[in-house]
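Here's a structure for you.
In this view, the complex is presented without one of its protein chains, the others remaining in place.
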Amino acid sequence: MSDRKIFSVVGIFDSAQHLMNAIPDIRKRVNAPLEAYTPYPVEGLDKLLGHRKSPVGGMVLVMGIIGALSALGFELWTSGRDYPQVTAGKPLFSWEAFVPIMFEVTVLFAAFTAGLGMLLLLNRLPMFRHPMLRSSSLPLVTRDRFALAVEARGAEIDVEKITRLLQEFGAKSVEVVEEPAPAGVASPKFFLRTLTAIGIVCILAGFITYWTMKLFPIVKPMVHMLDQPRLNPQSPSRYFSDGSGMRMPVSGTVARGSVPYTIRNQELAGDLVNPLYRTETVLRQGRQAYMNNCSVCHGVLGDGKTSLTKAYGAKPANLVSQSIAGLPDGKLYHVIVAGKNAMASYSAELGEDERWATVHYLRVLQRAANARDEDIPK
Amino acid sequence: MKSGSTLTTAESTLQLLKPPSVVTGHLTIGGLDDQVLTPVGTKPPLAWFVAFSVTLSATLIGIALIAYTIATGIGVWGNNVPVAWAFDIINFVFWVGIGHAGTLISAILLLFRARWRNAISRFSEAMTIFAVICATLFPLIHVGRPWLAFWLAPYPNQRAIWPNFRSPLLWDVFAVNTYFLVSLLFWYIGLIPDLASLRDRTTNRVKKAVYTVLALGWRGASLHWHHYERAYLIIAGLATGLVLSVHSVVSFDFAVSLVPGWHMTIFPPYFVTGAIFAGFAMVVMAMVVVRKTMRLENLITDYHLEVMNKVILTCSCLMGYAYLLEGFTAWYSMNPYIHHTFMQYITGSYWWAGWLTITCNVLIPQLLWLRPIRRSYSGMILVAVAVTVGMWFERFVIIVSSLHQDFLPSSWQIYKPTFVDYGILLGSFGLFFTLVLLFARVLPVIATSEMKMVLPGSQPAHKGGRHE
Amino acid sequence: MRLPEGIDAISRRRFLSLLAASMALTAGSSCSRIDRGKIVPYTRKPARGIPGVSAFYASTFQEGLAIQGVLVRTREGRPIHLEGNPEHADSRGMLSLRATGDLLGLYDPDRLGLPVHKGVRSNWQDATKALNNVLSDARLMDKRVLLLTGASASPSLKALLYDLRLALPGLRHVAWEPAAPVAQLAAARALFGKPMISRPDLRRADVILSFQSDFLGVEPDAPVLINDFASRRGVSTPTDPMNRLWVVEGHMTLTGANADERIQARPSRMTSLAFALARLLHREHSLPLPAGLDPAELDYFDLDRVSAASSVKASTMRLLARDLVRAGQSGVVLAGAPLPMEAHAACHLLNFMLGSEKHIMDRAQPFDLAGNVELKEILEQAARGEFAVGIFWGANPAYAFPDPALWKRAINGIPETFRIGLYEDETALDCAWRLPEHHWLESWGDFESPGFIGIRQPVSGPLHNTRQAEDLLLACLRGMRIQTQSTYLEYLKARWRSGVYVPGMPVPFESFWNSALHDGGVRRDSAQQASLQLNPEPLRKALESVRAEADSGGLELVLAPAAGVHDGRYSNNGWLNELPDPVTKATWSNPLLISPADAERLGLKDEDVVTVSSGTATVDAPVLVQPGQASGVAGIALGYGRRTGNVALAIGANAYQLLKGLTGDSFVIRSARISRSNSRSAIPRTQDHHRMEGRDLARSWALAEYAKTVDGGKTHHAHTASLIPEQKFPGQKWGMAVDLSKCVGCSSCVIGCQSENNIPVVGPERVLMGREMHWIRIDRYYEGDQQSPSVRHQPMFCQQCDDAPCEIVCPVNATTHSPDGLNQMTYNRCVGTRYCSNNCPFKVRRFNFFDYTSTKKEPETLVFNPEVTVRPRGVMEKCTFCIQRIQDAKQNAKHEARQVRDGEITPACVAACPSGAIVFGDLNDPESAVSKVSKLDRHYRLLEELGIKPSVTYLADIANPVAAEDKA
Partner (left out) sequence: MRFKWEVSRNFLQYSKFILPVGLVAVLATVLGVGWYTQPDRFVRGYEPVQPIPYSHALHPGTLRIPCQYCHSGAAGSRYAGIPAVEKCMNCHSVTRTDSPEIRKLAALYESGEPLQWERIHSLPDHAYFDHRPHVNAGILCQTCHGEVQTMDVVYQNMSMRMSNCLGCHRDPEYALQAGSTIVKGPEHCYACHR
């Protein structure tokens, strides 16, 4: 015998019957907890040892209800609230369709509560340092013998008395099971190694995740439609020699909705008539066109004063000046289309309607610049 | 220790009691361990290697063809537009069905206190797990873009999109996964005491370490058994509901759609019965082989096989009823589409599949009314093979025959499987039997602790077994 | 912000590609999430070229004798879709499906990309030099030059050829088309002194009688004629006037499929039937015969005799005559392109007697075209070495001329040969120089139609190193030191300035020209037929020759151009090859169609291969038993059996060879023989089952039945109850209506949809497996008995059901419902379970079983519409009602602060439909066209009893057969 503390004294019995017979007597004589070890569940043993009713049922019930409610709640929330999608005209909260999954989740929760709850919580498994695990009786128990342990659990007990008692009541052999040597705190080395191992696993997992995330969108045959074999606007194309997918229309062709402007001379353009009425929509359109295209140089007010004035070599025209205000619509239109002096053509940016709308808006600016008192709304 | 004397005591006890029908011959509790646990982990015989290499090659063929499918597209299968599901879903339903026997045997029969189940429960549970593994493979590979199959899981994502909980296919995902997890749990919990026995028997250090970890430190304490029994019973109860629900949900894939021939209220019970039917047939088939090769005749007795065959016979009659009812529905509903589909089953392009189904599932099993056939190996293997084939073709009829001619005759189209279809089917059988073979050598094929419990003399003050 | 990792994108990309390579995985060519690529804007702005906005160009399409105005949608200077140009006075916005489909031809990677000399890559400098040299030589030495072209109606080209002939007196220009109705031209030449095809205005026709005329199918002006025909079919009440179509035919055509009364007769009997009808009209209804024709000359065509010889009942003929007389000048008789000249003459006689020649056949299109007979003579001359130079432009005689041996001799007899064409085709392989020309979408040109001169303007810069053929000819002229314009555009403008533009016009020529380009041409007064006089002499000859001929009693074989590949010019076009034939639903093949009776007699069944022979020529083809085919009459499509082209190769059989022994320009072989071989050949068809099985699918009522049904309120509508509240669509609710009465089944919508929605071509093997991808298909059912069935057509596409069964079964929410009533298909969410397809009762969902597109390269991929997702493999797809067009119209409307106008959105099928059978719009707007049409009393919804609430309404087909009391 070593100096370790005694955990229990174990008697080995040949049959369940012998074991059952011995228990009441030993219980009477010994004031210490008893525990039996059997190769299979023996009927009546739990009552004999005084185990209380197992709480597994209650746990399962509670978790089953939680499972059911969370599944139903989750389904209702995702399908009806978070991102509602109408399918087959069903109402968003179509609970009928959610029953099968609710049932499955209920069973899943309940079964795992029963299984894992029994193992982890009630039986406190895994348990690898129980003294019984190192006793020589256990291999007998897991085969075909029955063991009764009088447990000291570290307290002092009378080993000899108990040994005698056990033998007296039919134990074929008796073993004294010692408490394991105090494991003590594991060495720092052990912790270091464990942490290193976890770290290595983490780094590995991290890399695997990293590459999975990286390769997932691009490795064939995984297709995601991110890059489709069609030619988007302003995309390069390997087919055309200049590398551009933007093809010029063939010169001389005329597209629908834009008959080319053929007037060469601003003087001749004076006869053109503005086809648009001055409605609010037209003026809004004109303002948008003016702001986006003209205001850079001619200024928001049309007076030719902008932040560009300094940087710009040539002075942009003052559009609200008398000389320009006096020009007919057609001549202004002509300048928008054909450009003038340093000003380039804006025919590509502005459609026919937008150009005429811009002309209308210019009139607004001119009137505003030379407003009279009666122009102020009352 | 003094094992010799213990044995004599046990033997003397046995002498006193008449042997019940759970085992034949003389068997002690310890002897059971010796018989069942000794082969575990030993070098298998040559026949095993031969069988294993055959099944493994089949598996590898299957894996290669699956890789080919994923690399190229579903187009390498025979599926087309009216018949968008074919071998893929047939195999899925087939294997899920096979997977039903295990849970039925271990859970439902446990609840019914059918004592004879203890000998075969472990084995059939294992078959459940393997069949469900084979089954889950198919929904995964049958999708057009399998790399995105994870979208079926309701995980939070930046797109804020969730799966469609109204889709029967999603119910399926939940049902099959739940079934797999719960079956695995049930199986593992049952295995723990046996793993502890193995741990305590083995001397090999590596194996011991593995069994130590797997047994979780099980020590057979009565308190543990107390909770264990309770939990086991509850899981069995839950699994019973599950086993009924899973194939019902699988049947919803069909019953909830509006394809004529699918849209039937009879489908859930019909599918569950069919699943049990096919599962039992597969269990019988495998059991006969295992029993013979592993010399377990005393544990898996003729009585077991006969009871199983009776279950098969019952299911067969139920299937016959279901087939008749389908015809009745087609006639009585006056729905021209359903009527057409039913006539297609028996007279259409795939009439041979329809009649094969009826022959294999209804006619051949009727042989089991004869006791000699129920008790002869060749008889029951014939029936089991017929049922397996028949049930596969039943799914073929339901899926292919219904789809290939539905509402608009303009889109009717014949379906022809390709070599890839056959290869993947072969591969799934290969995978299943590979796993079965591995299982038979690595883990105990009989639940020893459950058997010990019902061996004669194992329980105090009762005559044989605790369940009366 | 900076990159979190601090690695620059380049090195990361490099590392990634190395890794991918080391893993032996094929990484995508551009790793989009990492390499975002470049942006390449224009360098110089084109006029109004906004990236992402479509520009439309008017142009003109010509195919043999057909001329149609097109509107080309371009994006960034590349054409992506073709629709009809409504400004074109003659085609009125109707466009042939082959024109729409020829967009794919523009981007065909098989096109010849540069000049080739004897199989060696060459260049234009050498090519033009060689051409100039031989032509100058021919001019100096006064040698003969053969110029073979296809048909052309271009006044400018005619002028150019005239100029060329002035410079080259030895030029012999032959316009030849292999499958054009040359007999029709010949008849017109004989009767009226002018080769032309008449253009009936069927909008005015009450009774139409067709002798084997497929005017709703493959004949040149089918799109407009379909529109005319359909304009009198969409009745909204039983009392609305409706036309009646009588079809006398042996070979089942699409026109026959749409007949109200169909009479089966052998094509060889048609002329006598027509003459017998003329005699009947004259004797019993006292319609006058044209001056100079003695009634006694018709006496041979006694009704009983003709009736006995043709097995057409005399009573039927009397009914027909009475119907025609009742219609008077609104009754029109059309002869089919395959028929000989005599039949065409007989039909002109009938039209003259009825008065419809001037009333309905009021416009005509002149054409100068050679047939095989004339070409044969010329080739014989060539074989004798009479030509020093041969230029073969367009037409492909090496393939389509029936006598390949003669062609070989002819081409060997010409020392200098030039091929101007798009492909290195059969003719090109026989010629020394192969000169690639512009596709018509890259070319300039003008085309004269009745009432309109259309302009063709290029909508794409040349994709290859090609030249426009006219430019080559101009270069030849210049090479011969003749003063002319430097480009064909200049030439065209000059000719228009002098020929079309009238100097007194209020606008300057430049504006006139630009507005002509804008509109696609200018209107002209249509050439009236009123002054036409019938010359009785050719009629007399025809009467005599018909009297003389005896019925051989053998199998008669009708050859007609294919619906898709036509005469073979589109053989390399995947879209058109995969287009299901409107009648047989066969793709990628030209089976021999035989009647059920003949099949039984010969012991043949579908897909048995037979050898068809005529004289010494034989062709192997699989058999297809065609319901409605007259017994003793077979049919086969032309245009297959090409020997070149990666797509066209080895598809079907070359039926042109059977014409070898023919002496006239008819396409009917009177004594063909069939002998069976033991092999079988699968025919890829998109429809395998042809009966409705008593189901209420494509409803069709006779007019009388319609009246009764409506009066009795018996129109069947399913009443479905639902436990759940009905869906509400607060804004718009898109819907469609399809008038089965108007739809003739021409399948234009199929190609329009294919072009618009980037639908892939899958190939014959996959069509055989049932994996075609068309979003819209035309279901065709035969009802009644096999020998003379009634045919139903039903366009079928996604019905956008309100309670769509496909939606609920998708596990990932990839198909859901939009607030405007559309069944949305989100491709990028689809994982491909295919459950939706199973649950779709219409089976309109299509699955990408393979990756059909990612292996394609430019220029092929340039055809893709950039507004529509190009679907990869593993994804389900279906009709979206052209959501890209809906979205664009909605955004435009929003931009202009207004509602979407009715008719503003035209899905591609609606735009492509020549009959106007499909109407699209907002069902929530009671004033929209679709709402009104959907409420007509012959509306119904398909499979409504399933409770799925389709958004598509069908209108029952109304047939107008002769009333029962008339028959009695």
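For clarity, chains are labelled A, B and C in written order, and residue numbers in each chain start from 1.
Quick note on the criterion: contacts are C-beta pairs under 8 Å (C-beta built on N, C-alpha and C of every residue); 3 or more make two chains touch, one makes a residue touch a chain.
Quick caveat, the model's predicted, so the values are computed rather than measured.
J.: Relative to the complete complex, which of the depicted chains are touched by the chain excluded from display?
T.: A, B, C
J.: Using the definition of touch stated at the top, determine which of C:Thr880, C:Ser931 or C:Thr953 touches the missing chain.
T.: Once the missing chain is taken into account, the touching residue is C:Thr880.
J.: Of the residues A:Pro233, A:Gly252 or A:Gly270, I need the one that contacts the missing chain.
T.: Within the whole complex, the residue contacting the unshown chain is A:Pro233.
J.: Given the contact definition stated above, which residue among A:Pro126, A:Gly252 or A:Gly270 touches the chain not shown here?
T.: A:Pro126
J.: What residue numbers in chain A mark contact with the hidden partner chain?
T.: 83, 126, 128-129, 183, 186, 190, 193-194, 197-198, 201-203, 205-206, 209-210, 213-214, 216-217, 224-228, 230, 232-234, 236, 242-244, 246, 288, 291-293, 295-296, 306-308, 311-314, 342-344, 348-349
J.: In the full complex, which bits of chain B touch the chain not displayed? Write them out.
T.: Touch with the absent chain occurs at residues 158-161, 209, 212.
J.: Since one chain has been left out of the picture, which residues of chain C touch it in the full complex?
T.: Residue positions of chain C that touch the missing chain: 1-5, 9, 32-33, 36-45, 50-53, 816-819, 822, 824, 826-829, 867-870, 880, 883-884, 887, 891, 894-895.
Note that only the chains that are shown with their structure count from here on.
J.: What whole-Å value do you get for the distance between chain B and chain C if each is reduced to the mean of its CA atoms?
T.: Between these chains, centre-to-centre, one finds 58 Å.
J.: Between chain A and chain C, what is the separation of their C-alpha centroids in Å?
T.: 52
J.: CA centre of chain A versus CA centre of chain B: separation in Å?
T.: 36
J.: Two or more other chains touching the same residue: where does that happen in chain A?
T.: Residues 85, 87-88, 90, 94, 97, 221, 223 of chain A touch two or more partner chains.
J.: Would you mind listing the residues of chain B that make contact with two or more other chains?
T.: 72-73, 145, 161-162, 164, 166-168, 170
J.: For a test of understanding, state which residues of chain A touch chain C in their complex under the given definition.
T.: 85-91, 94, 97, 211, 214-215, 217-221, 223-239, 243-250, 252-260, 262, 281, 347-348, 351
J.: Spell out the part of chain C that touches chain B in their complex, as residue ranges.
T.: Per the stated touch rule, the residues are 687-695, 697, 766, 769-772, 777, 779-781, 794, 796, 805, 808-813, 829-835, 837-839, 841-843, 845-851, 873-876, 943, 946, 948.
J.: Considering the complex alone, what residue numbers of chain B touch chain A?
T.: Interface residues on chain B, with respect to chain A: 1-3, 5-6, 9-10, 13, 28-30, 33, 70-73, 145, 147, 154, 160-162, 164-168, 170-171, 174-175, 178, 181-182, 185-186, 188-189, 192-193, 196-197, 199-201, 212-213, 216-231, 234-235, 238-239, 241-242, 245, 249, 252, 449-450, 452-453, 457-462, 466.
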